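Below is one structure, written out as structure tokens, with a few remarks after it.
One chain of protein is taken out of this complex; the other chains stay put.
Then we have chain A:
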Amino acid sequence: MASMEKRLQKELQALLRDPPLGVTVDSDKTSRSLSEWTVDLEGAPGTLYQGEKFQLAFKFGPRYPFESPQVIFTGSNIPVHPHVYSNGHICLSILTDDWSPALSVQSVCLSIVSMLSSCKEKKRPPDNSIYVKTCSKNPKNTKWWYHDDTV
């Protein structure tokens, strides 16, 4: 438990001190509980999401960073994207199978910004309606089937 808190403190300070472009940690909400973070994202200039604002909710378990954080889009604007379900769940391999303890909140945010940036057509995943109806609340309980990381 202690190592999770030490690591998250370090990550939080680094993100507050030197945030990547378009990524802002909500420090008020986050300082209340280190195991749940809210991060604001901005769609990158020159992409389909330019000017849009999104919010990510991070939840960390006691085994973090050996277990991946739970990450979903939250708030009123869920990006319309082939890998983002309308309930905010994200199909991204580093959030489950390809998670590594050397990754961080920052690298997750950058991967999500890059996933949005490379999108060519705004649409929901083809199985959105059935997934949203039957899925668990926690996207980590979904067995994701990654078939195209280039979209």
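Definition applied: a residue touches a chain if its C-beta (ideal position, glycine included) is under 8 Å from a C-beta of that chain, and two chains touch if they have at least 3 such contacts; residues count from 1.
Note that contacts and distances are computed from a predicted model.
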Refer to UniProt and select, among "ubiquitinyl hydrolase 1", "Vacuolar protein-sorting-associated protein 36", "Cell cycle checkpoint control protein" or "DNA repair protein RAD51 homolog 3", the name of the complex member that is left out.
-> "ubiquitinyl hydrolase 1"
Residues of chain A in contact with the chain not shown = 3, 6-7, 10-11, 14, 65-66, 83, 85, 91, 93-94, 97-104, 106-107, 125-127, 130-131, 133-136, 140-145, 147
